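All protein chains of the complex are present and in place, except for one that has been dropped.
Lettered A, B and C in written order, each chain numbered from 1.
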Amino acid sequence: MAVLPDLSVDIGDLKLKNPVITASGTFGYGTELTPFFDPSLLGAIIVKGLSLRPMPGNPPPRIAETPCGLLNAIGLANIGIQAFIEEKLPVLTKIEAPVITNIYGHTVKEYADLAKKIEKVEGIAAIEINISCPNVEKGGIAFGTDPDTAAAVTERVVNNTTKPVIVKLAPNVTDITTIATAVESVGAKAISVTNTILGMAVDVTTRLPKLANIVGGLSGPAIKPIALYLVHKVVAAVTIPVIGLGGIMDYRDALEFLLVGARAIQVGTANFVNPKTAIEIVHGLTDFCSREKVSNINQIIGGLKTM
Amino acid sequence: MAVLPDLSVDIGDLKLKNPVITASGTFGYGTELTPFFDPSLLGAIIVKGLSLRPMPGNPPPRIAETPCGLLNAIGLANIGIQAFIEEKLPVLTKIEAPVITNIYGHTVKEYADLAKKIEKVEGIAAIEINISCPNVEKGGIAFGTDPDTAAAVTERVVNNTTKPVIVKLAPNVTDITTIATAVESVGAKAISVTNTILGMAVDVTTRLPKLANIVGGLSGPAIKPIALYLVHKVVAAVTIPVIGLGGIMDYRDALEFLLVGARAIQVGTANFVNPKTAIEIVHGLTDFCSREKVSNINQIIGGLKTM
Amino acid sequence: MLADQSLVLKAPRYTFGYGKKMVEETVALKSNQQIGKNIWLMEFRSTLLASHAKPGQFLMVHLGERTKDPLLRRPFSIHGIQEGDKVMILYNVVGAGTSLLSSLKEHDIISVIGPLGNGFALPRPSERAILVGGGIGLAPLFFLAQVLQKDQRNTVTLFLGFSTSQEVVRIQQLEELGVNLSLTTEDGSLGFKGIVTDLLDQRLSNKGPIKSVIYACGPPQMLKKVAQKATTLSLRSYVSLEGYMACGLGICLGCAVKAAHGETKPYYYVCQDGPVFPSGMIDWEVL
Partner (left out) sequence: MLADQSLVLKAPRYTFGYGKKMVEETVALKSNQQIGKNIWLMEFRSTLLASHAKPGQFLMVHLGERTKDPLLRRPFSIHGIQEGDKVMILYNVVGAGTSLLSSLKEHDIISVIGPLGNGFALPRPSERAILVGGGIGLAPLFFLAQVLQKDQRNTVTLFLGFSTSQEVVRIQQLEELGVNLSLTTEDGSLGFKGIVTDLLDQRLSNKGPIKSVIYACGPPQMLKKVAQKATTLSLRSYVSLEGYMACGLGICLGCAVKAAHGETKPYYYVCQDGPVFPSGMIDWEVL
């Protein structure tokens, strides 16, 4: 009888049964897609970005489609950390997959306060810090584009939690490795690459921007080659695990990221197109490994050849 | 009888009969697409990037397709400035549209030497400096990502020519406006935004990068929202004209760039998909202006409304 | 993808998002034909969808596996159910997605997710149902008329407005349903000349002896007028809204509409809180 390939990976101390994670903001609070599959089968779940207080988000239109891409300016709408802990977490903790909270703040202190709040509750496996959201005016962008500020936020979060801290980087920088090494040096346990890329679109009939916020974040297949390159660069620059994302639609896309060295991957926009994407990637990777006689997914990770 | 709308625009002292320009590296040396249309009908033509000496380019594969995008690592293959002047220019000058040479060098001096050579010949209306090509190891990337270096190159070219100098910016920077204002301050007459964005792709079957060069430049519709946002930012930061490009496939795409304030636009990858794209955009803009009762295209430029 | 086709795939240990019933189903088209100016009618069979769908609910339609452009699914109201299991979509070809959809032929395969959102709250037995549709806004109202006529508990009056006669579709089928139908076209090429809300104003000058409920679907400006009219006459009214949707499932938070002042939330989400809203819930100033 054929033995199933071992898909498990380690993100620092965090053990995932497979490298497939759902990306923040694209999987709700974790249980919305249960009519389609059992989230317990996933490597991990990252919930919608949370802030100290509930946030209403931007006025509509908040989304626009571009060629093979999605522009969004949701404005980090969320129910706030308190409501999340009280209303969502109790159900979420029944899922047999690690739950990771994604957090953002407007000041370093807000990040620290969020970390403290999360530290106190059980059922949260790790914290992913969004230092890169381009949507909120005084939000992420400032933190994510400068190595010192990125390190400052990371350090404060690390100092206020015993949970592993993952830093999610912004792509809109000249040299992403400077940010990556900066957050690594202050205790980040992993790095997620990449958040959305700044973009805009115009409705030529009305002559209005397609987003009320004018500028939004681009995600989806359009950005895959850019994300893959950024992951490739960051993998070479740090020793902590890198989690790759950006435009992953199927297991072949996931393999591209694993081959360049991502230890795990996240599925974002694809969840909207096909809510079963993440689970189909798990199956796809299993089949691929069986077919290619790879007994352990770690043999794929970083396995890019050169000509 | 209906009067045709006036599509002419000024790029500094350069008068274009319409704002449609073909982008460097996507229109050969200017006459290859004459079986499809008369290039004299275009606003201007920018030829393949030229260097002091002929360049063989990168080993194949040099291109790979990505979702709605094209990755290329041509390696700036070109016949060299001398062969261009002797073999290509005589035919090109018969075209009744301004010919713009795109140049790149490995040192500031090379840029200056190219400017001197071009200064001596007639039939070249302007020089576009590529400070952003991500393909050649010691090439553009270094110049385009730092305001001082970008300014240094620009200044040397400006000092060695009486022709208008257009600087073509690299998108892979934290704040493109710092580069834009730097080159403006040393005498650039216009700015082209944007060159390709760094990216990569992997063939999961062979586990090899899809490009021999590993990394390439992403172009095509995938990057349009990113390019549009960069143009929007640069338009706000400088007073010289901005030429917009990145993923323009039809006149509606062109209008998006004009609405955010681009004075002219360039057509790149689209030439490969439909060699008549540029001329169809000229026709499309004409029809649009007629339909919308716009007598002069300048009424469209920068005409973005806000909610 | 059809492997797990039970309507609600209960995972063992926790309840579902919103406890909603929905499926992702891969269906083969029965037909897909142009029936008016830029207007197409698509039909496919699905017992699951047909037996659970309520008027006003919608489907997220995937445009095919062969391309990633357009990327996202497109939302369409359920236009009606026929022959027990035949689901209909009535759509306007307005852009790349609907153009691609219109290129599909009989036997072509699409994936649909649904039924999604909240349908129309049905009228009480004694009430008169006034359905007001602008253009493709007819789509969900046909299904509502179907259900109401089947129940035979309410008089159904339908006001439909189009720009021009070439857009007027599905009239024969509506007449077969036996509803009271009034048509307007902006160019006067068919029916009353003008916009549908003008006709509504004329015909609905007062509440009348029987209490009415208004159901409306169409462009925002039309819905706003209908909502105002309903307020003036103190009638209940329900509007079916559109909104840019990435997911249709309540996870992207893309489809926000501003809630009326005094509501408990700043925004409602069309896919989840709607697409049908009591008109009082919406902030009409910014729609």
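Quick note on the criterion: a contact is a pair of C-beta atoms (placed from the backbone, for glycine too) under 8 Å apart; a residue touches a chain by one contact, two chains touch by 3 or more.
Since the structure is predicted, the reported quantities are computational estimates derived from the model, not experimental observations.
Counting contacts over the entire complex, the absent chain touches A, B, C.
The chain that is not drawn here is touched, among residues C:Ser103, C:Ser126 or C:Thr231, by C:Ser103. Of B:Pro5, B:Pro61 or B:Pro225, it is B:Pro61 that touches the chain left out of the display. The hidden chain makes contact, of the residues C:Glu25, C:Asp69, C:Glu167 or C:Glu242, with C:Asp69. The omitted chain makes contact with subunit A at the following residues, 67-68, 221. Contact between subunit B and the absent chain runs through residues 25-28, 31-40, 48, 56-65, 67-70, 72, 74, 77, 91, 94-96, 220-221, 249, 269, 271-276.
Contact between subunit C and the absent chain runs through residues 66-70, 96, 99-100, 103, 105.
By our rule, only the chains that are shown with their structure count from here on.
Both subunit A and subunit B are touched by C. Most remote from subunit C, judged by the distance between CA-atom centroids, is B. C-beta contact counts were set side by side for B-C and A-C; A-C has more. Measuring from the average of all protein CA coordinates, the nearest chain centre is that of A. If you average the CA atoms of subunit A and of subunit C, the two centres end up 35 Å from each other. In subunit C, 68-69 are the positions where the chain touches two or more neighbouring chains simultaneously.
Along subunit A, residues 59, 67-69, 220-221 each make contact with two or more other chains.
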